[in-house]
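The structure is given below, and queries will be raised subsequently.
For this view, one protein chain was removed and the others were kept in their places.
Note that the chains are named A, B and C in the order they appear, and that numbering of residues resets to 1 at the start of each chain.
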Amino acid sequence: MDVELRGITKRFGAVVANDNVNMVIRGGEVLGLLGENGAGKSTMMNILSGLYSPDEGEILIDGKPVSFDGPGDGIAAGIGMVHQHFMLVPVFTVAENVVLGVEPTKRLGYLDLKKARAQVDEINKKYGLHVPADALIEDLPVGIQQRVEILKVLFREADVLILDEPTAVLTPQEVEDFFSIVRSLKEAGKAIVFITHKLHEILAISDRINVLRQGRITGEGVPESLDEAKLAEMMVGRPVSFTVDKTEANPGRAMLEMTDVIMLDDADERLLDKVSLTVHSGEVVGVAGVQGNGQTELVEAITGLERVASGKIIFDGEDITHASVRERHSRGMAHIPEDRHRDGMISTFTIAENMVLNSYYEPAFARGMAIDWASVQKTAAKYCVDFDVRTPSVFLPAGNLSGGNQQKMVVARELERQTKLVIASQPTRGLDVGSIEYIHARLIEARDEGDGVLIVSSELDEIMGLADRILVMFDGRIVAEFDNTGGKADRNAVGLAMAGAHEGAAA
Amino acid sequence: ASAFTACQVTDTGGIDDAGFNQTAWKGVQDSMAEYGIEGRFLESQAEADYEANLNSLLGGACDVIITVGFLMGDATATSAAANPDQKYSIVDYAYDPTIPNVVGQVYATDQAAFLAGYLAAGMTETGVLGTFGGINIPPVTVFMDGFVHGANHYNSVHGTDVTVLGWNPESQEGLFTGNFDSLDDGRAFAQNLYDEGADIIMPVAGPVGLGSASLANELGTDELKIIGVDADQTQTDPDRAHVYLTSVLKRMDATVQAVIKAAMDDTFEGGLIVGTLENGGVGLAPFHSFEDAVPAELKAEIEEIKAAIIDGSLTIGG
Amino acid sequence: MSAVTTDTSAEKIASAKARQARITGGILIGLSLLVLFLLDVAASEVATFKLSRPRDAWVLPDLVVPGAFNTIAAALLAFLGVRQFLRGGGRWTSLSLGIGIALVIMAFLVWATAGKSFSLTGMLQATMVRAVPIALGGLAGVLSERVAVINIAIEGMLLAGAFTGALMGSLLGGWGGLVMAVLVGGMFGMILAALVVTFRMDQIIAGVVINLFVLGLTSYVTSQVFAEHRYLNNAEIFRSWKIPILGDIPVLGPTLFNQNIFVYGALILVAVATYYLFHTKGGLRARAVGEHPRAADTLGVDVYFTRYLHVTLAGMVAGFGGAWFTLGSVGRFDENMTGGRGFIGLAAMIFGRWHPVGALSAALIFGFADSLQQKLALLNTPIPSEFLAMAPYIATIIVVAGLIGKARPPAADGRPYVKE
Partner (left out) sequence: MMDGKDLKHVNEDMRKLLARAAFGRGDFEDLFVVPVFAVVAALVLGAVIMLATGVDLPTIGQSFVALAVGSFGSLNAVSETLTAAIPLVLAGLGLGLGFRAGLFNIGAEGQLLLGGTAAVIFTFSFPSLPFPVLMIFGLLAGALVGAAYASIAGILKATTGAHEVISTIMLNLISFRLLEYILRQPYIQREGRSDPISKSVPEAGQLPRLLDWFDPNLRLHAGVFVMLLAVVFVWWLLFRSKIGFAFRASGANPDAARYAGMRSGLVIVAAMATAGALAGLAGASQVQGVLGRASPGFSAQMGFDAIALALLGRSHPVGILFAGILFGGLEAGGRQMQVDAGVSIDLIGIIQALIIVFIAAPLLVRAIFPWGFRKETKGGKA
C-alpha cells in the first residue's frame, strides 16, 4: 500500500508545525524521518494517522484522496501509529490494551478476553514479540511496553506502521530485537515510517530518509549516500560533533559514598540490595542498566526522595543518610530528574519560577519571608542566556517550551549553582543531537570544575561517551564495574552485564 | 389611610416549614380572612437577615410586626428599642423583663403533651411508646417531657408498665434527628422505634414528622399511629390524616390572631401571652378517625386530668 | 521475609511492613485496654439482641450475650495485639485489625445494651435502607469518574430526582414519577457533560453550579408553587415488596428480601455496573477514557461521546437515588431534603476506591453507623445525643484515614480532553 501526503500544513496558534510538506511512503519499505525537537515530525504523523486534521493539504492512499475524521478512520484505512509517548493504559493488561476499540465480545457485550489473549499470542508468535498477554502494563519494562504498542498496530492489521521514536527508551539489545521485528514487518510488505533522533539507527534500518526542519522537508536521500555527519548537518543546519570532547578525568576526594544501602518496597522486597558505590570529585560515574533494575531507586536514595531501610550515605564527608531533599540540595547536590515533565518542572509556572523551584528560599532570592522576584527574573534570564534556552520571555509558562528547551531549563537550574555533586538521570532522553551535544558538554564542564558526576542512563552510548567509570546495575545490585578512561571499556562486556550475565560472579 | 397591615418575618425555616413559621402565618391569614386586614411576610435566608428584614418593614408600612422563633429574640428587641412606636410580637419567646411594645408568645406545651402521653399509654397494645426530636432544645424537649410524664402518670394510675422510648426526662437525653428538614430521617427514626416495639410515636421535629406519618401510612394504623405536634396535623397533612391519633396543639395561630386583634382594637400592650390548657393556647386535637377507637372511659380520664391541670391540683413532672 | 532472616543486620532494616505491624499491634492493645476499662460490663448482666418480631413466619430466639463477653473480647484483642507486635507483618496485619474492630464494635454494643435489649434485625434492615441513597450517589460518582469527569453535582442530581419524583409522582403516579426522576437526573448529567466536555468548564465549578442551581430552583418552586398547590407535592410511595419465601428467612429476610424497589434497584444497579465496567466492551472503553483518554482516542474510541454517555448514565442513577427520598420514603418534597447525602455518596465513592461494590460497602458502613447511632440513643447511654449523631461521620473519617490510605482515582480524573 502506498501513501502520499501532499502540501500538508498544520498550525498551532502562531506555531507552524508543518509547512506545505510532501511525502511518499511505500509498501515494503522503511522511511526514516529525522528532525530536531519540534521540527514537526510527530505532528505530521498524527495527521497521517487521523488524530489531527491538517489545515491544508491532502492524503492519498494508493492514489485516491482520503479524509480522516479521527483515528478510527485512519485505523480503518490501514494506518497504525506507535506514538512517541506511549498510548497505553497502565492499569490494563496487555490483552486489554491491544483489543481496546476492536474488542471481541460474546452475548451481552461480554468481553471475550480469552479470545483476545489467543489473538495476542498468535501475533506474538508470528512476529516473535514475546509479550505476556495477561501482565499489567505498569508492571512491564518499557521495552516490552514498546512491543505492546506494535502489537496494537499489528492487531489492527495495519499496512502502514508509523513508529514515532520507538527506540528512545530501549537498551542496545532491545534495539537489535526491535530491528529484527521491523525487518520481518517490512518483508511482510508493510510500509513503515521510522522516526528517531539516533542517526546510526536511521542509517541502519531505513531504505529512504527524509529530514524535517522547522516544519519543512529540508533533505532527502538514501542511507548509502549519507553518513551521520551529513544527516546531522541537514537536521540542525550546522556541523555537529558527536564525540564528547573531554580530557582525562582527575578524580579527587570522595564526594559520595554509599555503603550497603538497602531499600525496601511496601512488601519488603529489596529494591536496592546492599548497594555500595563511590563517586569522586572530578570524575563522571555512569550507571548502566536495563530500566527497572534499581537505577531509579538508587537516585531516590541519593537525593533523599525515599528513605533507605539500612546502610549509609556520605556526601563530601558528612552523613546524609537521613537528611532531607532540601538539605542535600543546599549542600551542593544537583539533581536532573529522569522525567522532566512529571518531576522536573511545573508546566503552568513561568520559566522564571521554574528556574528557582528548588532555590527560591535561598538568600539570593529571598527577602525575609518574601521572594525577591526582581532578582529571580534577572537570574532566570541569565540562566536562559547561558544555557541557550530558547524562549521569547521568562514570563512564559514553561509548558510552552519545546522538550529540548525544557530539559535545558532544568539543567540550567541544577548546574548554575555552586554544586559538588551532580546526579543526572536520563539527561538527554528524547532530545535532538544539538541539545544532546550541549548538555553533555555542560556535564563534562561540571566535572572539570571539580564536581562528582553520576549519570544514570539506559542509553549505553551516552554512558560510554561520558563516563570515566561505569557501574552496571542488575536486579537492585551493582553487578559490575568497568574503567572507561579514554573510552576503553568493552561495550560488549557492559552489555552482557546489563543483561545479568555477571550475576553469578557478583553474588 | 390604608388598611391595617400585619407583617411577619420568618426565621430561616421559611414560610412553608410545616412548623411555627407556617402556623404563625396561618394566624395572620386567619386575621386577613376574618378582619379584612392586609398581611405580608418576609423570609430570612440567614440569621444575618433578621435585622435587615425588620428594617425594611419599618417606616409605617406595618401596624404590627410578628417575628417568629427564639433566634429572632435579639433582633426583635433591638428593633423594638429603636422604634418605640412600632408594635411587635414574637412567637415562642418571652422577654424578661418585658418590653413595652413587644408581646411575647410562649406555650405550656408540656400540659398538652402530658394529655397525649396519657392517651397514648391508654391506647398502646405493645406497651411501648416512642418519641424523638429535631434538636435537643427546650422548645422541643418540653413536648417530650410532657409526653413521658403523661405516660408515667397513666402507669401509676393503672398500675401498668408502659415505657416511652426516645426520651429520658432525668438525664435530658434522647433520640434526635439533628435537623428539622430531613423527612426521611423522620421515617427512619420512626422505623427504629417501631422495631423496638413502639406502636404510637410522637415526632417533635416539624416537617420531619411527616416522614413518620408516611411510615405509619405504609404499615397501617394497627401497627403504628402518630401523634402530631404544633397544629392539628390532620389539617396540615390531610392525605395521611388517618394515621394521626391526635395532635398536641400549640396554637400559635390563635395567639398571633389575638395579638393582631389587640393591635387593631388599640388594646395592644407589651408583655407576655402564655398559651395554656386553660386559655386554649395549647390543647389536644380531636381524635378524628380514632374517635370511636378511643374508649369512653379513657376520654373521660383525660378530661379529668385536663381539669386537674387547669385547677392546679395536678402538677406535671411530679 | 527470608531476606530478613538471612541478613545479619536484620534488626537495623527499617521494614515498612514491620512498622505497620507494630502500629497495628499498638492500636489493638490500646483497644483492648479501652474495652477492659471503659466498656466493662458486670458479669451478671446480659445484653439482649432481638432477631425476630413476634409475628414473623420463623421466629428465632433472642440473642443473649452475657457481660463476660467483653472481658473475653478484651483478652482476644490483647492477644491479637501482642501477636502483631511480636511476630508482625504478613497477611495477618489487616485481618487482625478487621477482627479487632469487629470485636470492639460488638463489645461496645454489649456494653450499651447491658440490662436492656434492642432489635438487631431492625438495625440491619435500617442499615440497608439508609445506605441506598448513598450507594446510588456513590455509584453515580463511580460512573462519571471512571470516565474522568469529577461529579460534585451528585447532590444536585439527587435533589432534582427527589423533586421530580414528588411532582411527577403526584401527577402521573409512582412509576411515572420514577421514570421522570430518572430522566431529569439524566438531563442534569447531560448538562454537566455539556458544560465540562463541550464548553470545557472546570469540572468542580460545573458541579458546584449544578448543585446551587437545583437547590435554588427546587426551593423556589417549593415556596412559590407547592406551598399553595399541595396536590402537586403528594405522591404515592413504593411500598416494600416481600420476596416470597426468601423474605421469611430470619434476619436476612427483612434485611435483603423485604424492601422496596429502591433497595432492590440499588443492589441490581451495583451488580450491573460492576459487570458492565469490568466485563464488557463498553466498560473497557469507559475505563480507558478515564485512565488515558488520548490512548483511547488513538484507537478510535470517541472520548467525548463516552464521557457524555457515562455522565448522563450517572445522572440517571442519581435521579433514581433521588426519587428514593420522595417515592421510596415519604412521598413529599421538602427544601434541601437530601441534606448532603450526595456528598456522603461522593465520600463513599472515594472510600470504595471508585468501584461500584466498594461504594456500596462504604455506603453500608455509613448506614450501619447511622442506624447504630439511633439504637444507642434509645438505650440511654451516658453519651450525649450530639456525640452519638456524630458517630457515623467520625467512623467514616477513621475508616478513611486508617484503612484506606491513599486511594488512586482514575488517572485522568478531572482533566478536560482537548482534541486537535
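One rule holds for everything that comes next: a residue touches a chain if its C-beta (ideal position, glycine included) is under 8 Å from a C-beta of that chain, and two chains touch if they have at least 3 such contacts.
Worth saying up front: this structure is predicted, and the values here are computed from it rather than measured.
K.L.:
Write out, one label after another, the shown chains that touch the chain missing from the document.
P.N.:
Displayed chains contacted by the hidden chain, ordered by label: A, B, C.
K.L.:
Could you tell which one of C:Leu51, C:Leu277 or C:Ala347 touches the chain left off the display?
P.N.:
C:Ala347
K.L.:
Tell me which residue among A:Lys64, A:Arg107, A:Arg238 or A:Arg342 touches the hidden chain in the full complex.
P.N.:
A:Arg342
K.L.:
Which of these, B:Leu42, B:Ala241 or B:Leu272, touches the one chain of the complex that we don't see?
P.N.:
Touching the chain that is not displayed is residue B:Leu42.
K.L.:
Looking at the whole complex, which of C:Met201, C:Leu267 or C:Val357 touches the chain that is not displayed?
P.N.:
Reading the full complex, the residue touching the unseen chain is C:Met201.
K.L.:
Under the stated touch rule, tell me which residues of chain B contact the chain that is not displayed.
P.N.:
That gives, for chain B, the contact residues 12, 40, 42-43, 45-49, 51-53, 55-57, 70-71, 73-74, 82, 96, 135-139, 178.
K.L.:
For chain A, which positions touch the chain that isn't shown here?
P.N.:
10-13, 55, 303, 305, 324-326, 329, 335, 337, 342-349, 353, 357-358, 360-361, 366, 369-371, 373, 377-378, 380-382, 384-385, 391-396
K.L.:
In terms of residues, what is the contact footprint of the unshown chain on chain C?
P.N.:
195, 198-202, 204-206, 208-210, 212-213, 215-217, 219-225, 340, 343-344, 346-347, 350-351, 384, 386-387, 389-390, 393-394, 396-397, 400-402, 404-407, 418
The rule is simple: only the chains that are shown with their structure count from here on.
K.L.:
Taking mean CA positions as centres, which chain lies farthest from chain B?
P.N.:
If we average the C-alpha coordinates per chain, A ends up farthest from chain B.
K.L.:
Just to be sure I understand: the centre of a chain is the mean of its C-alpha atoms, right? Then which chain's centre is nearest the mean of all of them?
P.N.:
Closest to the centre of all protein C-alpha atoms: chain C.
K.L.:
Centroid of chain A to centroid of chain B, CA atoms only: how many Å?
P.N.:
Chain centroid spacing, chain A to chain B, equals 75 Å.
K.L.:
Distance-wise, how many Å sit between the C-alpha centres of chain B and chain C, to the nearest whole number?
P.N.:
36
K.L.:
Residues of chain C touching 2+ other chains?
P.N.:
Answer for chain C, listing residues that touch two or more other chains: there are none.
K.L.:
So in the complex, the part of chain A that touches chain C is made up of which residues?
P.N.:
12, 46, 49, 51-53, 70-73, 75-76, 81, 83, 86-92, 96-97, 99-103, 105, 108-111, 152, 260, 262, 264-268, 270, 307, 309-310
K.L.:
What does chain B use to touch chain C in their complex?
P.N.:
Interface residues on the chain B side: 14-16, 18, 43, 136, 165-166, 168, 171, 173-176, 178-179, 181-184, 186-189, 191-196, 207, 210-211, 214, 218, 238-239.
K.L.:
Hey, which residues of chain C end up touching chain B in the complex?
P.N.:
Touch residues, chain C against chain B: 53, 118-119, 121-123, 125-126, 129-130, 222-223, 226-227, 230, 234, 237, 239-240, 324-325, 329-332, 334-337, 339, 371, 374-375, 377-378, 380, 382, 384-386, 389.
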